[in-house]
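The other protein chains are all here in position, but one chain of the complex has been omitted.
So that you can tell them apart, the chains are marked A and B in the order they are listed, and the count of residues begins at 1 in each.
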Amino acid sequence: MDALTATLKIAASGLGAQSERLRIVSENLANAQSTGNFPGADPYQRKTVTFVSELDRVSGGSVVEVGAIDRDPSAFPLEFQPGNVAADENGYVKLPNVNVLIEMADMTEANRSYEANLQVIRQARDLISMTIDLMRTP
Amino acid sequence: MIGPVGALRLTPALGTETARTSSLQDGAVAGSSFADALAQAASRTVGKLENAEQVSLEALKGNADTREVVDAVMSAQQTLQAAVAIRDKIVTAYLEVSRMSI
């Protein structure tokens, strides 16, 4: 596969990875308040995405893939809500370990990376077009 | 000769044509100066072409100013176009003259 076609493949993998990351962030945000449904139950646990790269020797570029979707092991914050279904014997409810601000920042960065990959695709497509144009008689 | 520019060498062709035309139009006063003008035009064209090729080679290696390259190549194209037009006219004229019944 020639270099420019490989570029498209690599940038497409970047788009896929960032999309997946965005999906996980949305899931975290949607469940930022999801507590358990019996006393002392664990709430929604934040998910994290890890990327891995794979070097393609022939073209010299590396595709990116989602390596794993893990759970954030950090502690659940406690809040005093005695009326809640999930309140323990002291009236404390475990809330999801999702920090909305962090998720929003992650989302912004994922969007930016997505845009950057899109730029790469556009450029590769233009370069291919320019090459083919050489043959066209003016 | 450098690859593709070799095919673009017009001086030999123009040289022989001007020699013939000037010998045919012996009496014409403008004969020799016309041949000179043609020879000059031809060498100017080749000069511009070589310069354009030189600048382009540097550009491909990454060492030239974009505007310089564009100017050099456009200039070469202009003189080449004119030279080719002259060449065609001369060839046509020569064929006409050779077809004239004496």
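Basically, contacts are C-beta pairs under 8 Å (C-beta built on N, C-alpha and C of every residue); 3 or more make two chains touch, one makes a residue touch a chain.
Operating definition for what follows: contacts and distances are computed from a predicted model.
For the chain that does not appear here, its UniProt entry gives the protein name "Flagellar basal-body rod protein FlgB", which is one of "histidine kinase", "Flagellar basal-body rod protein FlgB", "Extracellular solute-binding protein" or "Exonuclease SbcC".
By the touch criterion stated above, the residues of chain B touching the omitted chain are 2-5, 7-8, 10, 49, 52-53, 56-57, 59-62, 66, 69-70, 73, 76-77, 80-81, 84.
Touching the omitted chain from chain A are residues 1-4, 6-7, 10-11, 13-14, 17, 21, 50-53, 55, 58-64, 109, 112-113, 116-117, 119-120, 123-124, 126-127, 130-131, 133-134, 138.
We adopt the following convention: only the chains that are shown with their structure count from here on.
Averaging Cα coordinates per chain places chain A and chain B 63 Å apart.
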